[in-house]
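With one protein chain withheld, the remaining protein chains of the complex are depicted in position.
Now for chain A:
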Amino acid sequence: MTADTGIVTHTPSETARLAGPTQPSALNDPKVRAIGYQLVLAIFVIAFGWWITGNVIENLRRANIASGFDFLSGRAGFEILFSLIPFSANESYGRAFFVGLLNTAYVSVIGIILATIIGFTVGIARLSPNFLLRSIATIYVEFFRNIPPLLQLLFWYKAVLALLPSPRAGFVLPGDIFLNNRGLILPKPVAEAGAGIVFAAAVLAIIAAIFVSRWATQRRVLTGATFPTVKVVLALLFGLPCLAFVIMGGPFTMDVPVLQGFNFRGGMVVAPEFMALLLGLSVYTGAFIAEIVRGGILAVSKGQTEAAGSLGLTRTQMLRLVIVPQAMRVIIPPLTNQYLNLTKNSSLAVAIGYPDLVAVFAGTVLNQTGQAIEVIAITMLVYLTMSLLTSALMNWFNLRMALVER
């Protein structure tokens, strides 16, 4: 008992005996014994892992199933609906892996941004003094939070987007934008000579904006003088690239989609599979984030609101300057959780045909090569890495937002 719990209780007679001249054996020392147990356990875990790996390799060899990672350089031989990097059937399985990985990252990042915007808007709306706004926000949260995400994806894909008309009978929106059951088809800007200057101007504007806002904060801390930071930054971010665009004489042409044969040619296509997945994930996760935001705001003591009010701040100013910065400390840890959930839930894409990592790599590639163990191991490793990266990033952000105590 004593060795197990580490809590040593002695009767008075035992205490007397222990205090005697004879040194107790090291084997009876609870600390030594605990370390011993840990060592034995560690050895067994390592041996178990070693044996499992050896067993798998041996059995694969015996069953004549190819193993190893050579398959990654083999020719893929299949096409993928949607890819951020150029891909054709002549590329390798390894490249197909990156296509899937990027597609997962793409929908996750945009989904996280959208879900955050939805979550913060709805979360704040739930605390609004306006009855209508508050009720709508409550209904949204209760509705979407309590329906399984897979069902929601199928709803968006099969009940909403699948009902769009065929390309020939589709909707024509202003600005050469088309909406039909092949997706949202937009004109694509094509860069021409001089476009580099516009991009350079945009980068320059971002750097300048960061510099200006830092300088303004520093000056405010030192002198108390305010500076219209938001207006100046916006002017920089939009003005500079626009100026470059005009000076270079508009170095872009639009690749306008044209209906030809069955489908549109040219332009960019936002596939309905992507739209359904993005909508499903961000609307679902947004509902959870809304509750986290509401909880975070409610965690800020009422005295803070009253103090801010007595200073004459408007409601917007109260939120932006007093409430939200303090609420963020409560919000960020559970928010990280939601971001991880969204990333992991993106693997539900396989149900609606969006070519994410699971669909492309753990689906098609696994089946064409038959190397289940390698493919699944890589896929799990990728999700693990993505989750840990998100966690690390959010921990860093949390540390920055944490209360600095002097």
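In this text, contacts are C-beta pairs under 8 Å (C-beta built on N, C-alpha and C of every residue); 3 or more make two chains touch, one makes a residue touch a chain; residues count from 1.
Methods note: contacts and distances are computed from a predicted model.
The complex includes a chain that is not drawn, and of the options "Cytochrome c oxidase subunit 1", "NADH-quinone oxidoreductase subunit D", "PqqA peptide cyclase" or "Amino acid ABC transporter substrate-binding protein" the UniProt name matching it is "Amino acid ABC transporter substrate-binding protein". If you put the hidden chain back, the residue from A:Ser92, A:Ser213 or A:Asn263 that touches it is A:Asn263.
When the full complex is taken into account, the listed residue touching the unshown chain is A:Ala162, out of A:Val32, A:Ile57 or A:Ala162. Note on the undisplayed chain: of the listed residues A:Met275, A:Ala308, A:Leu366 or A:Met386, the one touching it is A:Leu366.
Although one chain is not displayed, chain A still touches it through residues 4, 34, 37, 40-41, 44-45, 48, 51-52, 55, 59-60, 62-66, 77-81, 88-90, 158, 162, 166, 181-182, 260-263, 265, 272-273, 350-351, 353, 355, 359, 363-364, 366-370, 372.
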